[in-house]
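Shown here: the complex without one of its protein chains, the others still in place.
Let's turn to subunit A:
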Amino acid sequence: MTIQLTPQDTIERGLALAAAEGADGCVVLVSETSSTNLRWANNTLTTNGAMRGSSVTVIATVGSGEGTAAGVIGRSSVTEDSLREIVSAAIATARSAGPAEDARPLVDGTVGADWDLEPEETTVGVYEKFAPSLGESLKQADLERRRLYGFANHEVVTLYVGSSTGLRLRQALPRGYVSSTGKNADLSHSAWVGTATRDFTDVDALALDTELTRRLGWASRTVSVDAGRHPTVLPPAAVADLMTYLYWQLDGRDAFDGQTVFSKSGGGTRIGDTLSQQPVSMHSDPALAGLEAFAFAVARSSGGSSSVFDNGLTLQATDWIRGGKLEHLMTSRHTAELIGVPEATPDIANYVVSVDGGAGSTDDLVAGLDNGLLVTCLWYIRMVDPQTLLLTGLTRDGVYLVEGGEVAGAVNNFRFNESPVDLLARFTGAGATVPSYSREWGDYFSRTATPPLLVPDFNMSSVSQAN
């Protein structure tokens, strides 16, 4: 018989089954998700969806020789009957594995105040205000012979974590974003805007279209610019495109093993090294207002500086880079010990880049630039050389010539080859940090805040014909 369980029941029964079958420890994670989306192209809706998902991950631990082994099994659509099979499989997997290198005592804890609450959910109703204004903007674009393409997504993830050591945690996180591209009638020019949101009450499709129209207007004059090193204003979205990649390279184990830009020549990590003479910082904090992230470690597998034994570990605000100096790398309890730092600093699903004294907006940096480029966003960013964190990628949907502090026309696209670590050492101007939405990574890492930056010599390696 198919009996669906509540998240809390799943966890309690899973832990009880694990104990009954002889597991030394157990962690059960239940994730309930709901999402709804709208997608449009050529001024009409193309697809949509309303999805509900559920997943259960059972991590069983057993003694293994002189250590502890872990077995991990994940399933969606778990029923009372299938839960027993999952727990048994996790224990069997643990028993067949050798001692885990990252084994540590499971995290202790208590029952959270909101433990008993049901999962939160989103519905298509979240677009109650947005959808009509989107419809209006699509009609308006049709009348004005512009074309709009875009995507709006809203999701709510409610995560429950329970352990044989008493941990009972629950947290619900909403997340939304909209990304919209405009093109002129002959498709020769394009512009892009994007923003993250928690509930779409603060997103106005008509206002987004107004900004797209303004930028498309900048293409009334077009200018060819050669490849080379150009003074370039990167708005917060483009800075997030680059800095998110840097953030993901902060893995302490990889650095310790001599595989990243944060590895020290001859061995060890570069913690303590000065990366930039500028007063630039990167930090994460799960409690950041508007960028809230899970407040505890969540690991469905071990790897690098992530450990299944750390599930539920309270995440503390962490300075990765402070005043230009590398302060911390991402570590589990295991890798913290390995690389010789006093405490674990697991990854957190948000970050803020800030520059002391940074003030003003992208427009202010443009106003201070005599001759250079304004780039909207970056795309298809991939690592070329891990030793320098050299990244390649393209400009996209809006590169503009700046002359005398004003946008003077639209410019061709470029391929770039640049290192975000080097950029932190080379920028010569910075604005205030604001919430940003990365074009490249924002669909699954949208909790970022970054400043606009002025880079005096951004390396445009070649011209791209794309428009």
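Note that a residue touches a chain if its C-beta (ideal position, glycine included) is under 8 Å from a C-beta of that chain, and two chains touch if they have at least 3 such contacts; residues count from 1.
The rule is short, and it goes like this: contacts and distances are computed from a predicted model.
*Asks:* Among "NADH-quinone oxidoreductase subunit H", "TldD protein", "ABC transporter, ATP-binding protein" or "Acetone carboxylase subunit gamma", find the name that the UniProt record gives to the complex chain excluded from display.
*Replies:* For the chain missing from the view, the UniProt record says "TldD protein".
*Asks:* Which of A:G217, A:G258, A:P279 or A:G360 touches the chain that is not shown?
*Replies:* A:G258
*Asks:* Sort through A:T122, A:Q249 or A:S302 and give me the one touching the missing partner chain.
*Replies:* A:S302
*Asks:* From the list A:A16, A:L45 or A:V223, which touches the chain that is not on show?
*Replies:* The one listed residue touching the chain not shown is A:L45.
*Asks:* From the list A:N37, A:T222 or A:S361, pick the residue that touches the absent chain.
*Replies:* Answering carefully, the residue with contact to the hidden chain is A:N37.
*Asks:* Residue-wise, where is subunit A in contact with the chain that is not depicted?
*Replies:* Residues 2, 4, 35, 37-55, 71-77, 89, 93, 96-98, 100-101, 124, 127, 131-132, 134-135, 138, 142, 147, 149-151, 153, 179-181, 183, 187, 190, 192, 257-259, 263, 265-267, 300-303, 308, 379-388, 390, 392-394, 396-397, 413, 415, 417, 419, 422, 443-444, 459, 461-467 of subunit A touch the chain that is not shown.
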